[in-house]
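Left out: one protein chain. Kept in place: all the others.
So that you can tell them apart, the chains are marked A, B and C in the order they are listed, and the count of residues begins at 1 in each.
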Amino acid sequence: TRQTEETSGDRELHVKTTLRELIIYCVFLIILCVVTFGMTSTTMYYYTKVMSDLFLETPAGDNPSFKEITNVNDFWEFAKGPLLDGLYWETWYNNKTVSDDQLGYIYYENKLLGVPRIRQLKVHSNSCVVHDDFKSVIRECFDSYLESLEDKSSFGLENGTAWNYQTQDQLDGSSHWGLLATYSGAGFVQDLTRKRSESEALIGDLFDNLWITRGTRALFIDFTVYNANINLFCVVRLVVEFPATGGAISSSVFRTVKLIRYVSVTDYFIMACECIFVLFIIYYMIEESLEIKKHKFSYFKSFWNILDILVILIAILCFAFHIYRTLEVTNKLQGLLKQPDKYADFERLSYWQTQFDNAIAIAVFFAWIKIFKYISFNKTMTQLSSTLGRCAKDLAGFAVMFFIIFLAFTQLGYLLFGTQVHDFSNFQNSFFTLFRIILGDFDFHQLEEANRVLGPIFFMLFVFFVFFVLINMFLAIINDTYSEVKGDMANTKNEFEMADYFRKGYEK
Amino acid sequence: TRQTEETSGDRELHVKTTLRELIIYCVFLIILCVVTFGMTSTTMYYYTKVMSDLFLETPAGDNPSFKEITNVNDFWEFAKGPLLDGLYWETWYNNKTVSDDQLGYIYYENKLLGVPRIRQLKVHSNSCVVHDDFKSVIRECFDSYLESLEDKSSFGLENGTAWNYQTQDQLDGSSHWGLLATYSGAGFVQDLTRKRSESEALIGDLFDNLWITRGTRALFIDFTVYNANINLFCVVRLVVEFPATGGAISSSVFRTVKLIRYVSVTDYFIMACECIFVLFIIYYMIEESLEIKKHKFSYFKSFWNILDILVILIAILCFAFHIYRTLEVTNKLQGLLKQPDKYADFERLSYWQTQFDNAIAIAVFFAWIKIFKYISFNKTMTQLSSTLGRCAKDLAGFAVMFFIIFLAFTQLGYLLFGTQVHDFSNFQNSFFTLFRIILGDFDFHQLEEANRVLGPIFFMLFVFFVFFVLINMFLAIINDTYSEVKGDMANTKNEFEMADYFRKGYEK
Amino acid sequence: TRQTEETSGDRELHVKTTLRELIIYCVFLIILCVVTFGMTSTTMYYYTKVMSDLFLETPAGDNPSFKEITNVNDFWEFAKGPLLDGLYWETWYNNKTVSDDQLGYIYYENKLLGVPRIRQLKVHSNSCVVHDDFKSVIRECFDSYLESLEDKSSFGLENGTAWNYQTQDQLDGSSHWGLLATYSGAGFVQDLTRKRSESEALIGDLFDNLWITRGTRALFIDFTVYNANINLFCVVRLVVEFPATGGAISSSVFRTVKLIRYVSVTDYFIMACECIFVLFIIYYMIEESLEIKKHKFSYFKSFWNILDILVILIAILCFAFHIYRTLEVTNKLQGLLKQPDKYADFERLSYWQTQFDNAIAIAVFFAWIKIFKYISFNKTMTQLSSTLGRCAKDLAGFAVMFFIIFLAFTQLGYLLFGTQVHDFSNFQNSFFTLFRIILGDFDFHQLEEANRVLGPIFFMLFVFFVFFVLINMFLAIINDTYSEVKGDMANTKNEFEMADYFRKGYEK
Partner (left out) sequence: TRQTEETSGDRELHVKTTLRELIIYCVFLIILCVVTFGMTSTTMYYYTKVMSDLFLETPAGDNPSFKEITNVNDFWEFAKGPLLDGLYWETWYNNKTVSDDQLGYIYYENKLLGVPRIRQLKVHSNSCVVHDDFKSVIRECFDSYLESLEDKSSFGLENGTAWNYQTQDQLDGSSHWGLLATYSGAGFVQDLTRKRSESEALIGDLFDNLWITRGTRALFIDFTVYNANINLFCVVRLVVEFPATGGAISSSVFRTVKLIRYVSVTDYFIMACECIFVLFIIYYMIEESLEIKKHKFSYFKSFWNILDILVILIAILCFAFHIYRTLEVTNKLQGLLKQPDKYADFERLSYWQTQFDNAIAIAVFFAWIKIFKYISFNKTMTQLSSTLGRCAKDLAGFAVMFFIIFLAFTQLGYLLFGTQVHDFSNFQNSFFTLFRIILGDFDFHQLEEANRVLGPIFFMLFVFFVFFVLINMFLAIINDTYSEVKGDMANTKNEFEMADYFRKGYEK
C-alpha cells in the first residue's frame, strides 16, 4: 500500500488518504476472512477425532490400544484386532450382513479409497560396529535407522512384495519425519484387500513368518477415507517405530483435508470470494511494484512494506497450488475409480494441502497485524505503541542476557536429567520445559525422582534467577518506559489526528 | 434510589440522606439474600451428582459408560444395561423383591414420574450433494442435521410411534441446543413402561429392527424423578448425537429444580421474606419512576440508575414467572397422578425454572455491586476508585490494541490447529484456550503433537507478545495512574466524609 | 518479654538488653523446636498411608474400592471383601496358617486393639412433610439427618445391639462432623469378633436381614491398631453417609498418634527438653505478669505482648492435656488387656491428641514470628517492614473493596453453578474455588459444561476484574509505598543500630 510519508506535507490530505486506504483494506480483510473460514469447519475436527478414536484408542482386548504399543507383540495384537475391526464393517450392529452396496465404508459412512498398505523399513545386520570385547559373543548389530543403512535384500518367504525390497521411486513414495528419524519412502510393502477375511489371512502370513525382524526400524499403515456427507478426505498414517534399544514407539498422522472444493452452494459463494481476492492481490501487486520502482531500496526499510510483500507472495503460491491440486485430485480419483483394488496414495497431496492451509492462516495473521498501520488515530494508542518502540532497545539487550542464562539452564537440564526425564530428553524439549516452568506448568516430582539432590537445586535456582529476577526486570523495563513516554506525551501537543478530521467534517 | 446530586449544596444533609438510604438498602439486600439462599441448597448438588453418577458413570460391563460412548454399538450396550439398571429398582440389595408400594423409585427414594421416553431425529438420504466423480459409487448422502433436512417418512416396521414421524406440535416438545446443532422437538418416539421386563423387550425390538439408521442424527432419553425427602425434581435428558462423520457423541442435561416451593416450615419463612421483597420492589419502582419524571433523559446517564432499573425489571419478570410456575406445576402433577403410564414432560418447565434461578442470581450480583455507590466515605476507597476511573481511557485504548492482537492469534490458532486439537476446534474454543494460556492453564504437548514446528512457535510467540509484553503494559498503566492519583489526592483537602459526620455527632 | 520502650533513653543499653533477650529467646526457640520435632516423624505419614491404602484403595474384585463407593451395594461388597481381608491376616503369603501368637495383627505388624465396631444412625419414616399432591402415592418420607429426627425404635430381627438403639451415653460415644451433617454418638451397633469366619457370619446376617434401610443416614466402622515397632497408634474410622437423595458418600479418618510418649532413649531426651521448656514457660509467665502489673492496659496494645500471652496460654493448655493423656492411656490399655474381645474406643483420645499437636504447631509458628521483634538491626529490614506498615491502611481500604467484589462473585458462582459443579456446591467451596482461580488453578471446562453461556462469561468477568484489575492495583499500592519509604529513609540518618553496637565493641 502507498507510502504514507509522501503526503505528510498536508495533514488533512494525509488523513483522507489513510481513511480511503483503511476502508479498502477492511474490505480486503473481510474477503480474506470469508475465504479462510470457508475453507475450514468444526466438522473437520470431529472427523479427525472420530477416525483417531477408532484406530488409536480402541484397546485390543486386554492388550493396549495403538497409542500405548510398547513392543512387537502389542503391534501384532493391534493389527489382528482393532485395525481389522476399524477397517472392515461388514455387519450392522445387530449382526445382519451389510448389503454389497454398503461394503467398504468405515462406520458405514466413510468410503475406504483403494486398499490399505502396510510397509516396513529395515536396516542390515552389519550396520554398526561391535566393540572388540563383545565381538566373540555378539555377532549381529542393527544400528538406528539411516537411509544409507537400509537392508535391501529379500528375506523370509522371498516371494511377493512383502518380502522383496522396492525403492522409493518404484513405490512412488515420499519420506516421513518420524519421532526417531526421517524415513525414506522405500521398503517392503503388503497391500491388504477389500475383504476382511482375506486381509486377516495376509496379516496372519506375515505374523507366522516373522515379517518383523530385529532389523525392522519402522512400519507404516496407510489408507485414505472419503466422507461424502461432509465432502472431506481423511488421510491416515499409523507409524510404529522400533528403536535400536528394543521395544516400539507408535505415532500417527490424521490429515483431514478438503481436496474437492466446490460441491455445495456455499462452496460456490466461497469461489466468488476467492475470485475477488485474486483481483485484490493483482491490484496490490501492481501498487507495490510501482512503489518499489519509486522508492527503490528505501522501500524495504519499512516493516509494513515487508508485510505487504509477504502476504502477496503467500497468496501467489497458494493460488498456484490451488490449480495444481484441482488437476491432481481429478486425475487421482479417475484412476482410483477404474482400479478400486489398488492402493490410493493421497499422502503427498494431503501433506501439501495442509501446508497450503497453514500458509493461508499465516497470511491472514499478517493481514490482521497490518491494521495497526492505520490505527494511530488515538493518543492512547500512540502512547502504547511508542512505549513498545522505545523500550525495544532495552528489551533487546535484556533478551540477550536472558537467553544466555536460559540456554545455559537448558543445556544443564538436558545433561543432568536427559537420560531419565522425557521433558529433558533432548535440547528442544529441555528448552520448552524450562519455558513452561516460567508459566507455572511443570512436574516437580519428575525432577526430584530423576535426581534427589540436583533436581530440586536446579529447579530452585532456575525459578529464582529466571522467574523472579529476570521476569521482574522485564516488567521493570516496560513499567519505567511507560512512565517516561506518558510524561513526554503530556507535554507535546496533539498532532492532527483522525478524530479531529471527523470533528472538522462535522463542524462544516 | 434518589439522585444524590440534589443535596450536594448542604453536605451534612447529604451524608444524612446517604446514611438513611444505605440502611434501607442493607435491609433490602439482606432480604434478597435470604430469598435467594432459601431457593437453593447444597443438597441440590448432591442430587445432581447422585443421578448423574448413576446414569453417566456406570460402565456397561466391559463396554464404556454413557459418558464415553463413541459409536452406535456402545449406545445399545448402554441402553440394554446401565439405563435399565438405573431406571428400575425392583429388588433390594439382598435380592428380595421390592413391595409393589416401593416400585418405581430410583435408589428406592426418587420417584420416576410417568415413563421415560426415547426419541430420535433423522435426516433424509438425499440431504446433500455428492461430487460428480463419486456419484456412480456413492448413492446415498446424509448431511449434518438441519431442521429443514429432517426425514419425516416412516421406516422399519412402520407401525407404532417409534417408526412414524411426529411433529414438534404433536409431541408438545421444544428444541434442544446440542453440541453439533440445534434439534427440533419432533421425531420418532418410543415411550418405555413402568416394568423393567417390558421396557427391555421394547428396546430389544428397536435394536433388532435397526431403529438407528445411517440417517439418525440425534437420540434423546427423557425422564423426570421426584424426591419427596428433599422436595426436589430432577429432570434428566441424555443425548447421543451422531455426526455425519460416523461415530457418536454423548452429552446430558440434569436439571435439579425446586418446582414445589412451599412445603416445610422454613419454606413458609422464605415465603414471608418474598412478600417483603415484593413490597420493596414496589417501593423502589415508585421512587425510580418519580425520579425519571423529574430528571428525564439525564436519569439514564447515571450508571447506578441503570443498575436500579435492571434489578427492578428482573424482579418483576421473576415474580411473573413465579406465579406461572405454581399454576403449571399443580396442573401437570394432577394430570400425571391420573395417568401414571404417560410420559411426563417437565423439560420446558425446568428450563425456565433454571433461567429464573439464574436471573435472580444476576439480580443479587447487581444489588451487591450497588453497595459501592454508598462506600465513598473513605479516602483510600476514593483513591482506588478514581484510579480505576482515570485509567479507564488508557485501558480502553489498550484493550482495543490487545483484542486485535488477541483475535489475530485466536484466528491463527483455529486455522492452524483446528482440525487436530479440541481446544482449537472452533473460534470460541480457540479464544478461551488462549485466554487460559494467559492464566497458566494449557497443554503444550497437544500443540506440539498437532504440529511439531508451528505448534511451539505459535505458543512462544503468543506467550511473548500477549503474556509478557501486553499484560505487563496493563500493569504499567494501572501502576502509573495510581501514583498520579495518590499524588493528586495528597494535595487536595479531604472532602466532608461520612467518618466526619460520625465524629461530629460524637462531639455534640 | 520486657517492654523495650523503657530503655529508649539510653540506646546503648537498649541494644545490650535486646541482645541478651534475643539470645535467651533463641535458646527457647531451639528447645521448642526440639520438642515439636521430637513429637512427630516421617514414619507417621507412612503409617497413615499404609493403613489408608489398605482399607481405602483396595478394590472389591470388580466392585469399586471404599473411596469410590456410590451406593449401598458397593458398601456391602466392601464389607464382605476388602474390609475383612484388611482386618484379618490369618495366613502367610504362601498360605500357611499364622501361629496363634501372630493372630490379630494387620500386615502381621499392627496389633488390632479390641474388636472393630460397625454402627449406624437412622431417621424415622415421618421425619419430613410430603406435599399434598403426592400424599396419596408417597407414604414414607426420610429427611436428611438431624439428631432430633433419629429413629430409636428397634427393627429387623429386633434382637442384639445391631437391631436395638443405644444412646450416646450408653455407647460412651462422641459426635462426628461428617460431610453432610454432624452425627451423634448413638445408634445401632454391631461389634465384630477377633476371628474372620465369625465376623463374616455377623456381616452376612446384617446383609440378609436388610440392616441398612431407607432411613439409614450414616454408617461408621471404628477400630484402632497399635504398631509396637514404631510405637504409634492409628485410630481408624470409615464413614459411609447415605444422603436423602439415595446413593452413598464415603469418607474416612485416619489418626496416627503417639499416645505412649516415653519408650526409647530418644524419647527420654525429648522428656528432658520438655522439662526445660516448662521452666522457660514459668519464667516467661512471671515476667509477663510483672509487666502487666506495671503497664496495665497499655501492655495489651503491643502486638508482641499479645503474641507472648498466646504462646504461654497454649503451652499451659498443652501441659495440662499432656498429663491427662498419660493417665487416660494407661487406664485404657489396662482395661483393654484384661478384656481383649471388647471394642476399644480411642476415638476421643486421638481427637484431642491431634488438637494438642495442632496447638503446639501454632505456638511454634507464633514463636518464630516473634523473631521479627528483634530483627530491626538493619536498615533494609526496617525499610521493608515500614513499607508494610505504611501501606497497611491503603491495603485495608483496598481489601474492603476487594472483598465486596469477591463475595459478590462468590455468591454469583454459587447460585449459577452450585447445582452442577462440585467446586461451587456451597458458599465456602465457591469462595475457595474463586481464590484458586487467582492462583491459576481452575477447571474451565467444568464451568463451560455447567452453563455454556454464563460459564465462560462469568469466568472472563471474574478474571478481568479480580485478577487483572484488582491484583495489579494491589501491586501498585505496594510498589508506590516502597518508593516513598525508600525516599524517606534515604534522607533520615541511620539510627543507632545493632551493627553499630558490634562495631563499637570492636573498636574498644
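Brief remarks on what is shown
Here is the rule we use: a residue touches a chain if its C-beta (ideal position, glycine included) is under 8 Å from a C-beta of that chain, and two chains touch if they have at least 3 such contacts.
A quick note: this is a predicted structure, and the numbers were derived from the prediction, not measured.
Counted over the whole complex, the shown chains touched by the missing one are A, C. Across A:Phe37, A:Phe319 or A:Phe442, the single residue that touches the chain missing here is A:Phe442. When the whole complex is considered, the residue among C:Leu13, C:Ala272 or C:Leu388 that touches the unshown chain is C:Leu388. Note that of A:Phe142, A:Tyr165, A:Tyr284 or A:Trp368, the residue touching the chain absent from this view is A:Phe142.
Residues touching the missing chain, restricted to chain C, are 33, 36, 40, 42-51, 53-54, 57, 92-94, 96, 101, 106-111, 177, 226-232, 254-256, 260, 263-264, 330, 333-334, 337, 357-358, 360-362, 364-365, 368-369, 371-372, 375, 378-381, 383-385, 387-388, 428, 432, 435-436, 439-441, 471, 474-475, 478-479, 482-483, 486 (touch as defined at the top).
Chain A residues in contact with the hidden partner, per the touch definition given at the top, are 70-73, 76, 128-131, 133-134, 136-139, 141-144, 180, 207-208, 210, 212, 214, 243-247, 249, 393-394, 396-398, 400-401, 404-405, 407-409, 411-412, 414-416, 418-422, 425-426, 437, 440, 442, 444, 448, 451-452, 454, 456, 460, 463, 467-469, 472-473, 475-477, 479-480.
The definition used in the following text is that only the chains that are shown with their structure count from here on.
With centres taken as mean Cα positions, chain C sits 35 Å from chain B. Chain centres here are Cα means. That of chain A falls 50 Å from that of chain C. Residue positions of chain C touching 2 or more other chains: 440.
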